[in-house]
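Missing here is one protein chain; the remaining ones are kept as they sit in the complex.
Here is chain A:
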């Protein structure tokens, strides 16, 4: 969206309070959604829960095409539609809910830098593993992505998506990397996050911010998703403070009053469902 449209939307957003019937759209949980989309969606859900804003999660087959930017997830609030975590944070800020108001300029710069680190490394690595690794693409990504459609549309859409992602990877210089190098990059990213978190409960001491929501979304999804190889999850498990961070956020924000953990995602990626499991 252009800057003028952004300003206009912010003005409209500020006019009304958060409604009760806000909805978040994502692809089907059981059969269709992929690792990277699931991570983004979980990050947005965590952020909205941290702000205390109610939102209903609705699964639709064509969520990707409904989204204004083509990316998952997007929220439908009042008569506005906003997609991706960055614009959603600005949208909620215009409505008066913000988690990062207490930070000073240097801390805000650090927070934005770490969010870009997660987007640059973790999200790109997830896309690489899903679409550029032939085994994973053939066994998991293409079947899942095209599951709602019948042949020949399913084949066409799956290969088109794979081609787009591979083009993007080549443009940013990840096309020549091997899987081992990608795992190494993920390890370094997790090491940086682990160093930054240290022994604190959240990244900026006592209060969670959007950075905590984003890191939780990605790490939790990687840890609880079964792919062709569990190397990615193993790399993250070697950092114990990140594991306890994920557990803490899951218990604080995704547990309803009876102490039952709300099912976040179904773990399996191979077609059969399973109950929610411990991290």
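The rule is simple: contacts are C-beta pairs under 8 Å (C-beta built on N, C-alpha and C of every residue); 3 or more make two chains touch, one makes a residue touch a chain; residues count from 1.
Everything that follows uses one rule, which is that contacts and distances are computed from a predicted model.
Q: Out of "Translation machinery-associated protein 22", "Dolichol-phosphate mannosyltransferase subunit 3", "Metaxin" or "Exocyst subunit Exo70 family protein", what name does the UniProt record list for the absent chain?
A: Answer from the record: the omitted chain is "Metaxin".
Q: Touching the absent chain in the whole complex: find that residue among A:16, A:56, A:101 or A:116.
A: Going through A:16, A:56, A:101 or A:116 one by one, A:116 is the residue touching the chain not shown.
Q: Out of A:38, A:51, A:99 or A:193, which residue would touch the omitted chain in the full complex?
A: In the full complex, the listed residue that touches the missing chain is A:193.
Q: Spell out the interface residues on chain A facing the chain that's missing from view.
A: Considering the whole complex, chain A reaches the absent chain at 1-3, 68-70, 105-106, 108-110, 112-114, 116-117, 119-121, 164, 167-168, 171-173, 188-189, 191-193, 195-196, 198.
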